[in-house]
Structure formats: structure tokens, C-alpha cells
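With one protein chain removed, the remaining protein chains of the complex are shown where they sit.
And now, chain A:
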Amino acid sequence: MSSKQVPDTLTFECETGNYHTFCPISCVAWLYQKIEDSFFLVVGTKTCGYFLQNALGVMIFAEPRYAMAELEEGDISAQLNDYEELKRLCVQIKKDRNPSVIVWIGTCTTEIIKMDLEGMAPRLEAEIDIPIVVARANGLDYAFTQGEDTVLAAMANRCPEWIQNAQNNNDQDQAIQGLMSFFPLKNTKLSSEPTLLSNHPPLVLFGSLPSNVASQITLELKRQNIHVSGWLPAQRYSELPSVGEGVYVCGVNPFLSRTATTLMRRRKCKLIGAPFPIGPDGTRAWIEKICSVFGIEPQGLEEREAQVWKGLQDYLDLVRGKSVFFMGDNLLEVSLARFLIRCGMIVYEIGIPYMDKRYQAAELALLQQTCEQMGTPMPRIVEKPDNYNQVQRMRELQPDLAITGMAHANPLEARGISTKWSVEFTFAQIHGFTNARDILELVTRPLRRNLSLEDLGWSALVKRDKINLV
């Protein structure tokens, strides 16, 4: 997958403990906004629906483009016909909202009752004439952000085939025409592939980013004369990028290992294994890696990075020497830890729900390199951590900051440990050179809060005997 191997000196622990992260169906909350002509149908129980509505703070209000197909007792006991039921709902969705695609999000329940969503989708798709993509974003197999991975992996299969030289190949053209009638894609897209004009093979980036961040990254690559031929996902389903043999793909998020695998194995793309473009160091390494694959000498990249670091100076003074503990939630932990170590912080522990050592190999190598460069000890990486044990470890270590899920933030704050919600890094704009400041803005907020409240003298807000209690 990547030319780099996982460094031997990195140690991983798998605690297989009781830990909390959000359910992977939460990806719906950002993907429906990202893919503007989509409709997400979560096929699950009341438990799933209440989560989306409540815990995520995403109230399903006016004109939503996602809904629950709430499974009732009759569905569970197989008294009702799944196909007919889903058809009824999808016909209504088509009538009410007319989306370009309906994404079925499978949940734990559809896994357990073995509902054959993949089997039903093509039939229904043909019957009601609207593409149906199936993603199994269930909590049995995945954590939080990996939900996006399941959706993008499913969409990767729906990307049009990239043809080396579309104009000269009639057979393939017809094959594409055949595809076109199936997927409502724009006909003009393929023939006018601008990649043919650039001096390197086509590059498709995968990972959902807010559109302005995507353009920043695209622009950053353009400075190196690298043309991005498409993003997975695109702003609209009808604008999915063409992929296929000869197309290079590169991820922007650390939790997209399935998408990477699908693009490589099923769509025959070449994966560029790079650290992730988070923080100026990561962004530079990411661009450098892409350049090196295309045999392009990066221009002014070092200066660009140095200039960004200079702009962060006021924040760096605040965080230098401070310690941080990642409880583990959104799989961005390694990249964030690497950036914070580079900022001069000490990372005690990187909790992470799931660690794909191959997909994250380049990032892990950069982490180790950064630790050596900064002269800090390697943090311990704990996969599937046990939150109870982590709190005990935090009691010992007394970190200056804990990056944690929402369930633990208030209790830790009450015990005098400053926290930042990990979920904020999921939703904030953290990618690329331009947004490095936003990461530090988040990280330093509790530290700045502490500075302004310092003189009040009440940092622990629970009774002494309760401090140890978890």
C-alpha cells in the first residue's frame, strides 16, 4: 500500500476495553451537507434515530435530506417484506425530495437481522430509477468517522470508469454510454477530461472536506503544477470523479482505509501513501509525497511551511511544553498528535478506536520522525482503549489537556483536567496550511480559558472524595 513500512520502534497496545465513540452513522450529519443532491436513509431502530437527533445535536429540522427508516417489530420478526417496505419509503422520498442519489446506511440492526440491503438496492434502483448506494456504517465493525469510510468506499464503486484516451476508443465510449444510461451522469464530463492536458497522470483525492478547504488544497497542489482531476465525494453525486487504472488516488483523512482499498483493488487505482495534510508539517509532507510520485520538484514548499509556522507563533508560545492526552474518538488522533508534538507539546497517550497500520504507515513514520526531531518520547498508542483505565492513567499523569469524547469532558473538567472535545476536530476545518491556525485555536482555548480564570482559585469542582471516583 505504501512504500514506507511501519517503524519497528513504535509500540501499539490493544486494550480492547470499554470505550465510547459516536456511532458511525453520524457521518450522515456532514455527508448530506457535503453531497448536496443526496438523500441519506438510515435503516435502523429508534436508538439510531434518537442518536442522530439528540446526541449529535443535529436536530432533524426543516427540509432535511436525511431520515430514518425506522425498523419496527414487524420488520425485525420478518413479518413484513423488506423490499416492499424500503420501496414504499424510497418512492416517497423520491416524490418529496427528488434527490440524485439515495444512500442507504445500514446499521447494527440490519447486520444482525441480515437484511440484504446490497441485494435489494440494484433491483429497487432499476424499479424506481434513482441510484441507490449502500453503506454499512454499523457499530459492530466501525467507529465514528469510519462511517464516512463505508460511504466513500461504496461510492468509489459508482465512480465512472476513467479511460486513458476516451476520444480514440469507440468500444470504451460505448461502454461508458451504457453506464451513462444507468447512472445519470453528465455526458460531457469524460470527453473533456482536463487531466489529459497536464503533465502527470490524473490525481483523485478522497475524503470529505468543506468545499472551501477542498479548494484550498486543490490550489496548494496547483502551485506545484499538480492538477486535481476530482474529489471523492464531489459536491454533487452527479460529479463523482472518474477512476480506474492509471489514476492516482490520495486520501486526506486517516480513517479512509476501506475507501483506499476499494480504489486500489476494485478500481485498480494507484494509492499514494502519504502523511495526512493536517498541520503545516503534515501538509508539506503530503504535498511532497504527491510531487515525488509524479516526479515533480516541489517549489517553495519549505518557505510556505516556514511562513505558516511563523504565523502560529503566538499560539506556539502557549502550547510549548504542555502535555496532552488523547482518549481516542475520531481516528484523527495520530495526525493531530504528530502536529502537536511538532508544536512543542508532549503527548502522553494516543487512544484510537482502530488503527490501520498500513494505511497510516506514512503518518506513523512522520510521527516517529517528529518525536526524534523534537526530542520527545514516543507516545503510547492504545487501540480500543478502556476509558476507565484511561481516566486512572490521567490521574497519574495530570495532563494539561485531554482531547476527549463529549461524555467525559465535563467530569474531567470538574476534576481540574482541561479538555477539548475530539468531535470538534471532526467538524472544524483543520486541513491544509491555511487551517493549521484553527487547530491551535481549538487546542489553546481551554488553556486560554485557564489563564483568564487562573486567579479565581477554584479549578477542581467536585468534592475531594469524589476525585478518584470514576
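We take it that a contact is a pair of C-beta atoms (placed from the backbone, for glycine too) under 8 Å apart; a residue touches a chain by one contact, two chains touch by 3 or more; residues count from 1.
The criterion applied here is as follows: contacts and distances are computed from a predicted model.
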| item | value |
| --- | --- |
| Name under which UniProt lists the unshown chain, selected from "ADP-ribosylation factor-like protein 2", "Pre-mRNA-processing protein 45", "Light-independent protochlorophyllide reductase subunit B" or "Exosome complex component RRP40" | "Light-independent protochlorophyllide reductase subunit B" |
| Option from A:47, A:98, A:212 or A:299 whose C-beta touches the chain left out | A:47 |
| Chain A residues that touch the omitted chain in the full complex | 18-26, 43-47, 49-51, 53-55, 59-62, 64, 67-73, 75-76, 80, 85-86, 88-89, 92-93, 107-109, 112-113, 138-144, 353, 388, 391, 405-411, 414, 461-462, 466, 469-470 |
